[in-house]
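In this view, the complex is presented without one of its protein chains, the others remaining in place.
Letters A, B and C mark the chains in the order given here, with residues in each chain numbered from 1 onward.
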Amino acid sequence: MNMEHYPILAIISLFLGAFLVALFGRLNKVLRNLIVAAAVTIPLCLMIALIAPVMIGGQVIGYWMGNWAPVGPWAIGIGLEVDALSLFFGLVVTIAVFVSGLYSFTYMNRDDSLENYYTLFLMLSGSLLGLVLTGDLFNIFVMIEIMTMTAVALTAFRVDYEGALEGALKYMVVGSIGSTSVLVGIAMLYSQLHTLNMAQIAAALPDHQNLVTVGAFAFLFLGFSTKAFLFPFHPLAADAHAVAPASISLMISGVITKCGVYGIIRLAYILYQNINEPAVSILITGFGAVSCFICVTMAFNQHDFKRLLAFHSISQVGYVITAVGLGTALGLSAGLYHAMNHTLFKGLLFLCAGAVQYATGSLDLGRLGGLAKKMPKTCALFLIGAASISGLPPFNGFFSKWMIYQASFEKGLDTGNFFYIVVCVVCLLSSVLTLASFVKVAQSVFFGQLQPQFENTKEVPLTMRIPMWILAVLCILTGVLPWEVLQKLVGPAAAAALNAAGYIQGMLGSGAAAGAGAQAAFSMEIGFWGPVSWLCLLLIVSCAVCLVAVLGTAEQKSPEERHEMDRRAGRTAAFTRDGFADAGRILKPAEKEGHYRNPVLSGTTLTFTGEKDPKYENFFSGEESEYSQVGGGDLFWGFKTNWRHYFQGMRRWHSGVINDYTRYGIVALAFVLLYACLFL
Amino acid sequence: MFQKWIDKSMRKSPWIYHINAGSCNGCDIELVSVLTPRYDAERFGFHLTGTPRQADIVVVSGPITMQSVDRLIRTLAQVPEPKCVVSLGSCPRSGNVFKGSFAIAGPLEKYTHVDVSVGGCTPKPEAIVAGLAKAAEILEEKRREMRKHGGMAPSPAVAAAVEHEERAEFGTGDATAVRQGAEQEADA
Amino acid sequence: MIFPYLGQAIRNLFTKPATEKFPLAEAPAAQPHYRGRIAYDPSVCVNCGMCQKVCAPQAISRDIHPLPNGDQEITLTFDLTSCTFCGTCADFCARHAIHLTEDYMIVGTKPEDFLVSGTFTKKKPPAPKFTPEQIAAMKAAAEAKKKAAAEKAAAETK
Partner (left out) sequence: MQILIQLFHILVFPGLLFDVAMGVLLMGLNNKLVARMQNRVGPPILQPWYDFLKCCGKETIIPARAKRAVFLGSPYLGFVLLISVSMFIPFAGFIPVTMGSDLVVILYLLTFVSVCEILGAASSGSPFAGVGLSREMVAMISYELPFVLVILTVARAVGADQPSGAVFSLEGILAYQEMNGPLLFSPAAIPAAIAMLFVIPCETGMHPFDIAEAETEICEGMLAEYSGTPLAMYRLTHMVKVYTMSSLFVAMFLGNRFTGIVPVDILIGILLCIAVMFISAALPHAVCARLKVEQVFHFYWTVVTGFALAGLLLVWAGV
């Protein structure tokens, strides 16, 4: 079976899995899990198998459903088109689906009616993969519909969870605005070009430019940015992600947003090929930068772990859209690379949030704290995710963010337009604010002091940690080997997006024509940064430091050994001052008992009855160390007071009322339409 | 390898942590005035720290009032080894004019071994500097002894016991009771 | 954010610092009437106990140790760790045996560094030359003589 059929097989295996689970899911648990496992791993293998021909070989697979080959220039049937760009997003989708499926086996085992859950889950995955691989515009709309409806249903899966229904309702209402605007856009395009096949549209569009196609661009752009939860639509993302189960919020924030990004790239780079016009580039970059900044500042004040992560995922998508909107080769590859990184580290962070919820039952930053001692492995995984998202060097967030800054700064210099410099500074600033909010999460969830009620939390089972480790290893790999990832994955995808002719020729040609697909000729003059050689530099220096440390300091004995040494050497406490007696007896500095607690002499230190040895207790300026956790709301006091007017405005603006959000959506639609008519 | 340097550096950079156990603030302002340009204790590496964790010399002032005993004991326990305790002025050592009052909880000796005492009711800054310098030297000896004992300075109680025997003839305590106390504890 | 005393700071760089060279040089003298370490001259003391009575922190302790020959060996110890250096004892000492010197360097590691003591032996007052009976007899003789003189004077005036 040659690899022509791999794309359709991948999509069908997911939908078939959904259908089988619906049939046999209720019968027994093991069969259901087996079906889901199979349905989840097959597309991943198929996508990996496709890497060689499509990515490296540069071949574009055109696959006509039902063998309805095009008649002359007119494409009749529905075609699947898989070029490097589609495969790149296909890989991202299948990895996320595989990890999320594995995670939900144990994460959801406390819920009931799981066959419904898995049916919806597989439908969602199938629609995502379908959207990414299809070559037909209307097919994209169909997949968007399935995706939105299943995501809404899954968001409200835990009906009793506080705020679940409300989040799902909001997501459905505003999501449907996006879907309808996509539909209107497709209708306007169809009215002009009488075809739905994307390759044919791309071929026919340059000489059919008129007001209607410009309006179609505006509608389609807004529809896709709703799916990506960009600027005016980001509040509903927070409501939807925060209440969905962790594996589903991974899918929403990690993959559904990426399909919105894929739609915008297809729209601007392949269909209309107008990304190089300043108006379009400023529109897209503007949306990206604004949503990046607003979502980071909104995430700053959150008290709920998952709401904070939701706002961060929108700000990272803002980064991706900013990079994509630049239009240069460097910008596009930076955006794609950051999109992949975002799915990896955001997935890891959402799964950590799920693990914390699974173990402690609460996600409130104000109440959690000190979990590092109880859940050490989850804490380590969280630190890898947090380091990646805030862009610390050996991890993957760093390289893609660095490319974005370089691309936006150079775009600003080439075009002489100061807008891109402002965008570059805003991105750099958002990176620091991201780091700040993840320091806040680290301090208020994992470090700091453990609340008495979480005393007996245990580590999450291994089966939940395996998917997290998969994502963590991927985060580190893509961070440490950036150049290989650029050559193998991101470069071909960017090249495919940039040469629309290859796409058209691939599809309408003989169906399997060897498209151009040459390696992108863009020059990657990023400053040289070899993480591998930097890591061995670190190794050498740390050996030197450890050598000195071991030689230099006196050996530290643990308190028990020291106690034992004292006892053996007969050096024990017998205070000789007249007010004392031998060890163990309660000292009576003042005759009256009264409220005063007498210190007891134990071993060599004076302590109080019922109190632990103060030497190893935290320093509370002399007081007995009781629970006083500094975390959650009372961090970053200086920054918040200076920006209090901004934050109050934000609170008023994010009212949480559906009609406000729909009003923002309509205003945004009007603005984009007006903007398109005026400038495009 | 650095051990000798480290011992010497104990004397060269003694960090001070000040505990006010109910003092009338006379000694406190004198202690802080030691860091002013006129007397400049920083010449010898003295540095006032905020936490007992980073302290070498703990300076206690005031007649250990009832309220401050808990806090004094906890803070003293939180200072890492080798440490010195310096009593400032005459209050910690004897309770000064408050001797015998219901509100003070006895001399500082009761809670720890006082290494150096600086006399005077508000001692002059030069006296404080001399006292602190003396404490720094004791720090160095303690550090050297600590290395011999394998990471643990002789507990203050033992130092007190040994020192008491020298003063046995002074008649304030019965030395023999002391030794039995030690053996009893040893075999317990 | 303003930068006060910037000029003053730069000028200070080139002027001599105002720090005393104390530990390297010897300690500067205290002010003239500084009340420092107590100096006790046992030879002058008469063990009247006034100083102990007026000392607020009861820093002064007296130890009277009778010697076999009836003398008393008196030691006064001034505990400088509980003294507030108020100087009341010096004022009340009739014999000016106590006076506070200007030595403020009262630093010590052992308690006895702070004890100023002095001992003197108070001679046993000389035994009276006559025993009480003799005194009574002498007194009686004196009166008898006086009476006789008075009678003689009365006789002469008659």
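In this text, contacts are C-beta pairs under 8 Å (C-beta built on N, C-alpha and C of every residue); 3 or more make two chains touch, one makes a residue touch a chain.
Since this is a predicted model, take the numbers as computed values, not measurements.
**Q** Sort by label and list the shown chains the missing chain touches.
**A** A, B, C
**Q** Which one touches the absent chain: A:Phe24, A:Tyr161 or A:Phe636?
**A** A:Phe636
**Q** Hey, which of A:Lys373, A:Lys488 or A:Arg663 is the one touching the hidden chain?
**A** A:Lys373
**Q** Of the residues A:Gly391, A:Pro467, A:Pro482 or A:Gly502, I need the one that contacts the missing chain.
**A** Answer from the full complex: A:Gly391 touches the omitted chain.
**Q** Considering the complete complex, identify which of A:Pro206, A:Pro278, A:Gly530 or A:Gly649 is in touch with the unshown chain.
**A** A:Gly530
**Q** List the chain A residues touching the unshown chain?
**A** Given the touch definition above, chain A has residues 370, 372-373, 376, 379, 383, 387, 390-393, 398, 402, 405-406, 409-410, 413-414, 418, 421, 424-425, 428-429, 432-433, 435-436, 439-440, 442-443, 446-450, 525, 527-530, 533-534, 537-538, 540-542, 544-546, 549, 552-554, 556, 612, 615-621, 625, 628-631, 634-639, 641-642 touching the missing chain.
**Q** Suppose we count only contacts with the excluded chain; which residues of chain B make the list?
**A** These residues touch the chain not displayed: 2-3, 5-7, 9-10, 12-15, 36-38, 40, 42-45, 47-51, 53-54, 56, 78, 80-82, 143, 151.
**Q** In the whole complex, what residues of chain C lie against the chain that is missing from view?
**A** 1, 3-6, 9-10, 12-13, 15, 17-19
Everything below uses one rule, namely that only the chains that are shown with their structure count from here on.
**Q** From the C-alpha centres, identify the chain that is farthest from chain A.
**A** It is C whose centre lies farthest from that of chain A.
**Q** With chain centres defined as C-alpha means, what is the inter-centre distance between chain B and chain C in Å?
**A** Computed value for the inter-centroid distance: 32 Å.
**Q** Roughly how many whole angstrom separate the Cα centroids of chain A and chain C?
**A** Computed from C-alpha means, the inter-chain centre distance equals 85 Å.
**Q** Where the CA atoms of chain A average out and where those of chain B average out, how many Å apart are those spots?
**A** 56
**Q** Which chain B residues qualify as touching chain A in the complex?
**A** By the definition above, chain B touches chain A via 1-3, 6, 51-53, 66, 68-75, 77-78, 102, 105-107, 109-111, 146-147, 149-152, 154-158, 160-161, 164, 172-173, 178, 181-186, 188.
**Q** Where on chain C does chain B make contact in their complex?
**A** Chain C residues touching chain B: 17-20, 22-23, 27-28, 30, 36, 56-59, 79-86, 104-114.
**Q** Where on chain B is chain C touching in the complex?
**A** 37-40, 43-44, 90, 93-97, 99, 115-121, 123-124, 126-127, 129-131, 133-134, 138, 163, 167, 170
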